[in-house]
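Just one protein chain is left out here, and the rest sit where they should.
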Amino acid sequence: MSENDIILSGKDVTKRFSGLAALSEIEFEILRGRIYGLIGPNGAGKSTLFNLITGYLPLNQGEIRFNGQRIDRMATTRINRLGIARSFQIAKPFHELTVYENVRIGALFGSDGPRDTNEITTDALALTDIEAMADLPATALTVGNLRKLELARAIATRPQLLLADEPCAGLNATETEEMLNILRTLRDRGITIWLVEHDMRAVMSVSDRIFVIDAGVKIAEGLPKEVANDPSVIAAYLGAPVKVTGRADPGSGTPEA
Amino acid sequence: MPVGVFVQTMVDGIMLGGVLSLAAAGFSLIFGVMSVVSLAHGAMVVIGAYLAYTSWSLMGIDPLFMIPCIMLVMFVFGYCIQRTIIQWAVERSSLVASLLVTFGLALVLRNTLDLIFSPDVRSVSPPYAFMNFGIGSISFDVVRLIGLAASLCMLIFLAILLNRTGFGRKIRATAQQPFAAEICGINVAHIHGLTYGVGTAFAGVAGVIIGIVMPFSPNAEGHWTLNAFVVVVLGGVGSPTGALLGGLLLGLIETFTARFIGPSLTNAMMFLILVLMLLFRPQGILGHAFGESR
Partner (left out) sequence: MNTEAPNRNSMLPFIWISAVGLLIFLIAPLVVSMFMVRVLQLFFLSVGLAVSWSILGGFSGYWSFGHTLFIGVGAFVGGNLASALGSDWSPLGILFTCMTAGGVASALLALILAYPLLRLRGIYFAIAMLGLAELMSELASNIDVVGGAMGLMTPDIVPEKLNPAVFYYYLFLVMGVIILLIAARIKYSRFGYGLTSIREDEDTAKMLGVPTERYKITAMVISCGLVGILGVLYGFSLGYFTAPSVFRVDFSLNMILHNLIGGIGTLMGPIIGAGIMIFLTQVVLGNLLNLHVMITGLLVIIIVLLAPAGILGTVKKRIQTRRLEKKPKVFDDE
């Protein structure tokens, strides 16, 4: 495995809020072109880790490297320019703009130089299957479609790495499967994806590899099957072994006995 | 510089500062509890002054005795304004809307005062208005001393109201967590109305005292709104203590500027302080002021 394959890495990543360690000495290596999962109980520090990577919060200790380059002291805008995009659990569309105009902002700015904005925008809309709603005001969309808009806007910035924060939260089974298929298509296009999810079946079925953190510490890492059967993960989070199947089944993350 | 001049300037500053504090206390309360910047605050202060003036010229009653009555009138007025105009504005748009709406209100009030009383400058001059006495080489204006005393009393009253009464507790709860307060059975809209009423009442009282201590006109409303802003920026939002600190500081700044830089530059100094504080220390000297300004 050459160094080139590692798109994102973190060493000794620590973040404290007034003395409380939200993250302690986290280490990770993300390989290009794969889908990774990040799971853990609420308050474990998952969103904080994403905030650190995108430059929204500063590190207390450690370093984060993107394509070998240190990014832990860079400004958010610059980090996006380098090729990291993020989508949020609570969608924050630009209210006064239409769906198309929202996605276009991502296309106009984002990573590289001059480009055909219209083509990129329509492409992102098609990928997330919201092309039909392009002229609607963003506020007219349902939650599921807003989530797709978030994704489309992030993709339009032509990222190499997409950090997806709970993209399936609040979606029903059909919508979840659509979302996962979108993520798989993105992966096939070469975008590396790291997603935070609570829906166990969803994250297990789509991820190539999963990290587990609890109370700011990484407690497990590996293939979905390994993680699902790891006793410390079960104790901290899953409650009982999760049956890992090839598809997301209806229902939430409640494990089968 | 001669010690006498220094001490005199300090004394003048403190006496002025007391009044400035009271004139800002209501604004501070409203902003702290409801996050509403009431640009109509200065107008309320000036209305208080005119109410005092009217009772003085019509009935010859010393304005200080009219304070309870004027407070009540202003309280009701403020409550009505909040429950209608301001509440509607916040519901419809955002908090910026409350800024604009109170601004429009200030203009309407100012013009109304202009029409009723004419733009001429006025003052209220009870018998003690021109008396002064000296202790050593320091001279004290009786009127300003009374103004300071009255202001301190009212600030203490406000502090007691906020910290020792059930009413005050409800206000503070609503300020900290409006949603939770609602769940606990507090009618948040009503509390907001009451808060604005209290803020307006205290603005009115400040106006009464100001009416005695210095000249005023409808145009002064802008000055008193800005004064409130600077006091809050200096001393912090939401507490009478902050208002007192900010006001005293501002009073000292004004008198020292007038004495040692130039009397026509006091306004310039006030604006300079405002801008510098907003730029470099928006949370105020003590902390807590406009912390979310970045």
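A and B label the chains in the order they appear, each numbered from 1.
Definition applied: contacts are C-beta pairs under 8 Å (C-beta built on N, C-alpha and C of every residue); 3 or more make two chains touch, one makes a residue touch a chain.
Computed from a predicted structure; not experimentally measured.
Asker: Touching the hidden chain in the complete assembly: which of A:S9, A:N80, A:T128 or A:S207 does that?
Answerer: Of the listed residues, the one touching the omitted chain is A:N80.
Asker: Where does chain B touch the missing chain, residue by residue?
Answerer: Per the touch rule, chain B residues meeting the hidden chain are 37, 85, 88-89, 92-93, 96-97, 99-101, 103-112, 114-115, 222, 226, 229, 262, 264-265, 267-268, 271-272, 274-275, 278-279, 282, 290, 292-294.
Asker: Even though one chain is hidden, which residues of chain A still touch it in the full complex?
Answerer: Per the touch rule, chain A residues meeting the hidden chain are 54, 56, 75-77, 80-81, 85-86, 92, 94-98, 100-101, 104-106, 108-111, 118, 122, 132-137, 140-142, 144-145, 153-154, 157, 174-175.
Just so it is clear, only the chains that are shown with their structure count from here on.
Asker: Could you grab the centroid distance between chain A and chain B? Build each centroid from C-alpha atoms only and quote it in angstrom.
Answerer: 51
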